[in-house]
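I have a structure I would like to understand better, so I am pasting it below and will then ask my questions one at a time.
Right, subunit A next:
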Amino acid sequence: MIAKSLHRILFISMIIIGVIWIVVPFIMAILWSLVDPAEPWTVDLVTPPVMSFYRWTYMWESSNLKDALFNSYLLAPTVSIITLIFSIPTAYVFGRYNFVGKEIAKLLCLLPLVTPYFVLSVFLTATIISFGLSEYRVAAIVLAHAVMFLPYAIRIMTVGFEQVSQEHIDAARDLSATTFSRWRVAYFPALRPAFFASILIVFIQSIEEFAVAFILGSPTFVTIPTLLFSTMGQDFVRPNAAVLSLILVVPNVVLMLFLEKLLRTANPAMISGKGLK
Partner candidate 1 sequence: MSILKVKNLFKSYGKIEVLKNFSLDIDSTEFVSLLGPSGCGKTTVLKIISGFISPDKGTVFIEDIDVSNTPPEKRNTAMCFQSYALFPHLTVEDNIKFGLYEKKIPKNKSKDLFEEAIEHLSLSQELGKYPNELSGGQQQRVALGRALVTRPKIILFDEPLSNLDAILRGTVRNEIKRIQSEFKLTAIYVTHDQSEALSISDRVLLMKEGEINQIDTPEKIYDNPISYFSASFVGISNIHHFKNPKKLENNFIEVDTNVGKLKLFYKNNLTDKNIYVSWRPEKAEVGEQRENTLFGRIKSIAFQGAFTELEVAIKNIKIKIITQKRGFKINEEIKFGIKPENLLVLEQS
Partner candidate 2 sequence: MLAKYLFIILCLIPGLGIILALIGFVTYIVIMQSIGLNNLFGEDEFTIKFWDKIFARKSYNRSVRYSLYIGTFSTIFSILIAYPIALWLRKPFRGSLFISSILKAPLLVHGLVAAFLFLNVIEYHGLVNQLLQYLNFTDQPIRMRNDRNAFGVLFLQTWKNMPFALLLLAGALQSISDDTLDAARDLGASLYRRFIDIIIPLTISAMTAAAIIIFIGAFADFTFQKIAGPRNTFSLSQLMVEYRGRGKWNEAATVGVTLIVLSFFGAVLVAFIINKLFKYPGWLSPVKMKNIKSIITRQK
């Protein structure tokens, strides 16, 4: 009885907290993005006095937004493909071989997760400058992103490789399949969800990444997060920041829903990909 009413109280309060947690901030952001410059939204008003899409068109036309979108959406797919390619051989031996020191090797692969990103980016810049490679900043960003997100890709792909059934491989072998067709028949179908999961997760991480893009990229190479950061700096124009925030969040949510669906149809063990081990 007590347990039941406790449960009910918890349930209701969680819903309320959830609303305050997520819904209220987002409604505020949407409202702020619709504030028309004709009249400011002052403290005493519940909703903005004049609402329009002025800010959206303004941001689109007069800021770096176009560049930022272009850069971000070029950077992220490049990084996710490169990361995937880098991760495959390592994941393959983690998933299909037993060898001395495998556990240590797996642990070492998590190193980027415990490296402070700002140290990495500041001193990667230092390294690049010292080698006289300043023009290759964008390539350095790609490389840094690849390394930072390799732990996710390796982990997900390892689970993927573990799930390829030995029987399928052997069957393919029995039928004297070549190495290539063995991969096509036995590995690829089993790995497909892992490919997608890895690409999506790295994509999202790369789109969101701030430290490296900010330190290595500024001031010439803008991404959506660095642009947002700069609008939140000295000349903080709240409605503009609101527009950028929404632009940064919405595609993520869509991609995440995609990922969730993918993982639900794939193996549950893969979900732990995002949560390390």
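Inclusion criterion for the candidates: all candidates are chains of the complex that A comes from, given by their letters.
The rule is simple: a residue touches a chain if its C-beta (ideal position, glycine included) is under 8 Å from a C-beta of that chain, and two chains touch if they have at least 3 such contacts; residues count from 1.
Here the structure is a predicted model, which is why all the values come from computation and not from measurement.
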Candidate touching subunit A in this complex, from 1 or 2: 2
Subunit A - residues contacting candidate 2, complex: 7, 10-11, 14-15, 18, 21-22, 24-26, 28-29, 32, 43, 85-87, 89-93, 97, 99, 105, 108-109, 111-120, 122-127, 129-130, 143-144, 146-147, 150-151, 154, 208, 210-211, 215, 225, 228-229, 232, 238, 241-242, 245, 248-249, 252-253, 256, 271-272, 274-277
